[in-house]
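Complex shown without one protein chain; remaining protein chains in place.
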Amino acid sequence: MSENQTDHANQPVLEVRDLVTQFSSERGTVNAVRGVSFDLYRGRTLGVVGESGSGKSVLSRSVMGLMPGNATRTGSVRFEGSEVLNASPKVMRSYWGQKMSMVFQDPMTALNPVLRIERQITESLHEHIDMSKAQAKDTALALLTSVGIPEPARRMRQYPHEMSGGMRQRIMIAIALACGPRMLFADEPTTALDVTVQAQILDLLQSMQRDREMSMILVTHDLGVVAGRADDIAVMYAGRIVEKAPAERLFAGMRHPYTQALMRSIPKLEMPSHTRLDAIAGRPPDLVNLPEGCSFAPRCPNAQEKCLVDDPALTADDDHADHVFACHFPVNEVVVAAPGIRVDGQPPRIAHDPSLGGSA
Amino acid sequence: MAGIGKAHLRPEGEALLRVEDLVVEFPAGRGRKVNAVTEVSLDALPGETLGLVGESGCGKSTTGKAIMQLPSPTSGTVVFDGTDLTGLGESQLREVRTRLQMIFQDPISSLNPRRRVEAIVAEGLDIWKRVSGDDKTAKVDDMLLTVGLDPAVVRGRRPHQFSGGQCQRISIARAVITEPQLIVCDEPVSALDVSVQAQILNLLEDMKARYGLTMIFIAHDLAVVKNISDRVAVMYLGRLCEVGDPDVLYARPAHPYTAALLSAIPVPDPTVRPETRHTLGGEIPSPISPPSGCRFRTRCPRADDICRDEVPVMTQIDDDHFVACHHPLAPGESVTEVELAGASA
Amino acid sequence: MRLIAQRLIQLVVVFVVVTLFTAGLISLVPGKPENLVIPFDNTPGQTLRQEFRESNNLDDPLPVRWAKWAGDFVQGDLGNFYSASGGTPVRTRFDQSWPVSVSLILYTQVLSLLVAIPLALWAAYRSGRWTDKIINTFAFGAISLPSFAVALLLTYYLGVQMGWVPTQGYVRLTEDPGEHFRHVIVPVLALSLGQIAVYMRLLRSDLVATLQEDFILMAKSKGISNGRVLWRHALRPSSLTLLTVTGLSMGNLIGGTLVIEFLLGIPGLGVLIGETVLRRQYEALQSLVAVVAIAFVLINFTVDALYSVLDPRIRERTT
Partner (left out) sequence: MTLSTATEAAVAPAVPEDADEVAPKKRLPIGAWLSIAWLVLVVFLALFADLLPLHDPNVSVASKAELAPGEEGLWLGADGSSRDMLSRTIYGGRNSLGIAVGAVTIGFVIGGLLGLFSGYFRNWIGKSLAALFDILLAIPALVLALSLVSVLKGDPVQAPDAFRLPTILILILALGVVSIPLLARITRGNTMAWAQREFVTAARAQGATNGRILFREILPNVLPAMAYIALLGVAIAVVAEGGLAILGASLDPPAATWGIMINDGKSAMEDAPFIMFTPIVATFLTVMALNYLGDLIRDRFDVRESAL
């Protein structure tokens, strides 16, 4: 997928430069996104991976401009060439729904419980496209059919609670697609769903994105979800992109110790039972009081003195210009997602939580 | 799937825990009932970890709670160390509960926000007045150290000052301090981040080795269950589908549901294109009116009349591999695309 | 149908428990009604008292008296006021007074909701900003000022100082609409002020919570206007608590009108109840309390029914 990126368009749909998002809270300023830059071309999917508190969800909301009142954003977000960061609410409303939409994590909470499905779908049609009631209804029916909902006419009259989780997520996708947006933000679209349903929804998202040549940002905590479905993958840690590369490139050679450690800490189906996992010690830093230097340094096995004082910038791999990472001492070994990275036989060792100090 | 039978149970004398024909039903209003767990039989040998896996609504957590008698099941027996817990009175049950413990999914909700860590961990000791004074403090400190927390720092703190992973460590300390024989772990890592999940899984393994624990490990993540279990039981809509050694069961799933579940898991490998795999259509039916016969038949590509009329019985297909299916997959066989296309129509 | 049957049974239970409770309470009274009615401490007085007790069944055991009373009550007979000369029916006074109180309460509820809802939306929308803070501070003051104090202050400033409104009395709407409204200004404002503040604060805090919900963000992400998000998406799911409290506050408003009617000389149900209590008219009191309790329960049944209009999830559960 990565080799034909220039075929789609010469100009990116989305250009994000040095995006910084901060929230004011009672504890102090929360540095949720700390200088993120990337381009996204037409018809391509960027997978954003991170743990909770990595800023991955805030990133997609910051780009889209769906921010609460206590947030401030700086930097630049250009959508199809025009600057949309801190544009007026009126301008943003003409983008939202029509040019960019979002699919939320939990379809249970993201659909209005007291409004019928029909109203929730046709709402944006009426808002952005001059449509008669009958036209809007027909469009909604067609949308529901296209996202694989049986008996769409009956579903239109129902309320969200009368449907299963998978059905609700399909409806949310239909709502997001209603006005034919060019850019879709999918914020953990399957985290609240069961595995078998997750697969259905991911397939649906992917086919919709291909059919409509949309660009998509797929945010998730699960490397597995993005591995086969994103063109590029960005790994976030403490509000920054620490590594970004085309999917196959990244999995062929992870350079950032965090990416590697994250990969290693996941139990994999291929591993024999009782394979000891490589846990990352400690926990992610507090976004209010970030450590000096590299924010992963306190948990990093490769950390040296330089890491504690100097925050590394994103730099490209020598051989692959599209593979960037922010690390002073990147790893070189090839990590394989295969069984037996570290197997049985190690003496039982109690994982100590260094964030609390003291000794075990 | 979704069958009955006890072929997978080991000889009665060997098991520490033996659950037979467990049924749990809840009233659902207007005279209806939720068939949360239907005729499930399970056992666990001393020192064994039994993984109970399935999607939401399959009754795995309800089974775990029924084993703990929280609340007692509608019918069936839960024999723990020779005693049937379902027949015990309140005070006898309290006595037995010291030997049975539980770890919960939500690390925040399972710790009392108004109590300090030392009081939470010492709860079991306090209730049974096993030790007191300095001995108690020493024991609590020792336990905190064992789960990887620094007693001097954490002792006086309250749960809200900890992260999810740390709360789960406290929960483990609380459960293990009374030296129980059996621990029911109800989705203990589901609420945690990947990197923390690995810490807790390792810790559980260590605790098991150190204290010779028997565990019932409940989770929806197949890879997690495989990692920690000695034996895995797959549940669907209140019934068991398949039981076996994890390495065998994952390599050669015999039940179409297990196979579909395994193939639906996203693999962290970009060379495996997900669209080439087979996904299951539809969603889990309501447990208020479950399908007749095999409960998986409404989504199963292989379902036919017999699946509608007869509940499949657990049968042995390999050394330690049992399946409850009228048309199990042969070793190496997978549910084909043709079959799946038929099922979703 | 099942639901209606269930409600009817509930209503009967409430009626029986409430009236038995009142009857039991009253039977504990050390004071005897006949001593008030016939205050002469002489021999004819004693005979009269005995006759009075007999004619009012005062010597019957409590269950018997209750059964007689309840039998009359369900036929619409609220009993008689005790008096030496046979007694006048409670029903007559009741029929005159209830419309007065009901209109006061109705005006109060309507005015309170009309003011509170837009204020709450405005405050929630501007949550944490100056508008919100100012509205909240005023609400705080309003909540802390007892309604009788408001009534007195209004009477003083609007009535005594300005002479805009009458300080006492009541005129029926049918008699003279203009005078009617001039007379209800003070009592309705007095009752409303606290009510507005309570409703406003409740709805605001529920709205603030609703505005944090994902479905609000979802609605915004469709590009619809803030006003539409507020009125269409946020208000309805946020209004359940308000609805409950509106129903429950009926009881408090009855207490509030009791005091206000007393204070301003308005011949309503409150004054009737107050007099009944203070003059030891226990049979009448029992009837009036029963009526009020039944009305309260019926109002709250209506509230329950409105829930399902507002929230389809509840509709699902109850039908």
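Order of writing sets the chain letters: A, B and C. Residues in each chain are counted from 1.
We take it that contacts are C-beta pairs under 8 Å (C-beta built on N, C-alpha and C of every residue); 3 or more make two chains touch, one makes a residue touch a chain.
What you see is a predicted model; the values in this text were computed from it and never measured.
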{"item": "Chain not shown: contacting residue from B:Glu25, B:Asp81 or B:Asp106", "value": "B:Asp106"}
{"item": "Residue among C:Trp98, C:Trp122 or C:Phe148 touching the omitted chain", "value": "C:Phe148"}
{"item": "Omitted-chain contact residue, chosen from B:Asp21, B:Asp81 or B:Glu123", "value": "B:Glu123"}
{"item": "Hidden partner interface residues of subunit C, rising order", "value": "13-14, 17-18, 21-22, 25-26, 28-32, 35-36, 39, 140-141, 143-149, 152-153, 155-156, 160, 191, 193-195, 198, 201-202, 205-206, 241, 244-245, 248-249, 251-256, 258-259, 262-263, 273-274, 277-278, 280, 285, 289, 292-293, 296-297"}
{"item": "Residue numbers in subunit B that touch the chain omitted from display", "value": "65, 68, 70, 94-95, 97-98, 100-102, 104-106, 108-115, 123-124, 127-128, 160-163, 171, 174, 178"}
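We take it that only the chains that are shown with their structure count from here on.
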{"item": "Per Cα centroids, the chain farthest from subunit B", "value": "C"}
{"item": "Whole-Å separation of chain centres (CA-atom averages), subunit A against subunit C", "value": "54"}
{"item": "Subunit A and subunit B, separation of their C-alpha mean positions in angstrom", "value": "30"}
{"item": "Residues within subunit A bordering two or more other chains", "value": "none"}
{"item": "Residues of subunit C whose C-beta touches two or more other chains", "value": "none"}
{"item": "Touching residues on subunit A, where the partner in the complex is subunit B", "value": "51-52, 164-167, 194-200, 202-203, 206, 221-225, 227-229, 247-248, 250-251, 261-263, 265-269, 271-281, 283-284, 337, 348-353, 355-360"}
{"item": "Touching residues (chain side subunit A, partner subunit C) in the complex", "value": "61, 64, 66, 69-70, 89, 92-98, 101-102, 104-106, 109-115, 123-124, 127-128, 159, 161-162, 172, 175-176, 178"}
{"item": "Residue ranges of subunit B in contact with subunit A within the complex", "value": "55-56, 145-154, 163, 165-166, 169, 193-199, 201-203, 205-206, 209-210, 220-224, 226-230, 245-247, 250, 260-262, 264-275, 277, 279-281, 283-284"}
